[in-house]
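Yeah, one chain of the complex is gone here, protein chain that is, but the others are all in their spots.
We just call them A and B in the order they show up, numbering each chain from 1.
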Amino acid sequence: MRETAYWTWFIIAAIVILIFAGLHMVVMHLSMLGVFNPEGGAVTNWGNVAFRSQNQFLAFTYIILLGAALYHGLYGLRTIVFELGPKKSFQDTFTVLLWIVGLVLFAIGTYAAIAAKSLELAL
Amino acid sequence: MEKGTNITVFIRRFDPEKDPAPRQQQYTLHVERGMTVLDGLHMIKQTQDPSVGFRFSCRMGVCGSCGMMINGVPGLSCNTQILDVATTALTLAPLPNFNLIRDLVPDLVPMFGVIKGLQPYIQRNDVEEMENPTMEYFQTPHQLEEYLQFSYCIKCGSCMAACPTMATDKEYLGPAPLTQAYRYNTDSRDDAGDARRDLVAASHGIFNCHYAGECSNVCPKGVDPARAIQLMKKDLVLRYFGLGKHKCAHLCKKPDRSTYKPKIEAAPFTIGQ
Partner (left out) sequence: MDNKQYDNHLGIIGWLGGGRWGVERYLYILHRVTGLGILLFFLIHIFASSMRMYGPETWAAAMAILKNPIFKLGEFFVFVAFAFHALNGIRLILIELGLAVGKAEEPIYPYKSSLNNQRPLMVIVMVVVAILIIAGGYNTFFGSH
């Protein structure tokens, strides 16, 4: 029954991505929304990026989106690789490897989202 | 000679004792209206090449022996008319995603093994009632309809040949076995749903179906394996959240065995007496 749990959370992650990536697109690509880009100009200007990192709600959505997208993407990759018919030992190793890669990337992304905030406060 | 047309038939040949890999052989066949692919194969075997190997039994779409790739689509050769699918050329190949025994004969035994492993028979918690029933198990027409479609499967292997997951993953259970598991899980008389759910929800199980939909397209009996698999996923996810339905089997009132008198007494000379 373990696969049912994996797969159900894979679908839940898909729905989370749909909502939060939609929000991410609105924030990043509808530049007329000045509320998220107080400095004006491109959305990638440092002032805008720092502002969004400081906003607790946006930082929270980044972390949720990061976790959901990593889980969804890596589980999808695992499904595809398993369907290529590798050996059982490789399958077990691969699952553990993907957990490690996913957790490390999640840690890096979360640190980046929060570190920029503390950096901006220190400035 | 009555009116008809000559077509070229390409047959994939494989002799395990001579050929390292399958090869293509070409025949010319005179085809008339109403002639099935199986008739054509018989004609070639009788008049041109007695070494062509193919498997058939009932000749009327019931036994599921003669599944093969007909112009690139899996189907039964006995219920496909040549002129419906070909005007000048007809290509016949064995069903892929199985091991090949000879010419057009795939080895379906692994599929039968998987189906058998999923316990495709009614099992009840009360063994005594199952072995020596005191009465019939009543079902409403609605309960019958829930699984009837999936009980028409003839295990011809067409869906297995069409499935993209089967093409690479030899451990994948496959559309036909999963459909049979669902057929018995939805049967209101059955109690072994949990055992089957554990088997299908394992790695290389039901969640490796991604709805390419090809199994339902090619099924010669209209069984619709893709539908059964998606409905089973729904059942599994609902149960994961503790929302699964209890079936009628638990609710049926069992008749009192001590007062039971059959209307017609069993014949005295039945087997085992």
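Operating definition for what follows: a residue touches a chain if its C-beta (ideal position, glycine included) is under 8 Å from a C-beta of that chain, and two chains touch if they have at least 3 such contacts.
Small disclaimer: the values here were computed from a predicted structure and weren't measured.
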Contacting the left-out chain in the complete assembly, out of A:A5, A:L77 or A:L97: A:L77
On chain B, residues whose C-beta touches the chain left out of the figure: 14, 16-17, 21-22, 71-73, 94-101, 106-107, 145-150, 152, 162, 164, 166-168, 170, 186, 210-214, 216-217, 219, 221-224, 226-228, 230-231, 233-235, 237
Residue numbers in chain A that touch the chain omitted from display: 11, 14-15, 18, 21, 31, 42, 44, 46, 49-50, 53, 66, 69-70, 73-74, 76-77, 80, 84, 105, 108-109, 111-112, 115-116, 119
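The criterion applied here is as follows: only the chains that are shown with their structure count from here on.
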Chain centre separation in whole Å, for chain B relative to chain A (CA means): 43
Chain A residues within the chain B interface of the complex: 1-8, 11, 79, 82-85, 91
Residue ranges of chain B touching chain A (in the complex, touch as defined): 165, 168-172, 197-198, 201-205, 207-208, 233, 236-237, 239-241
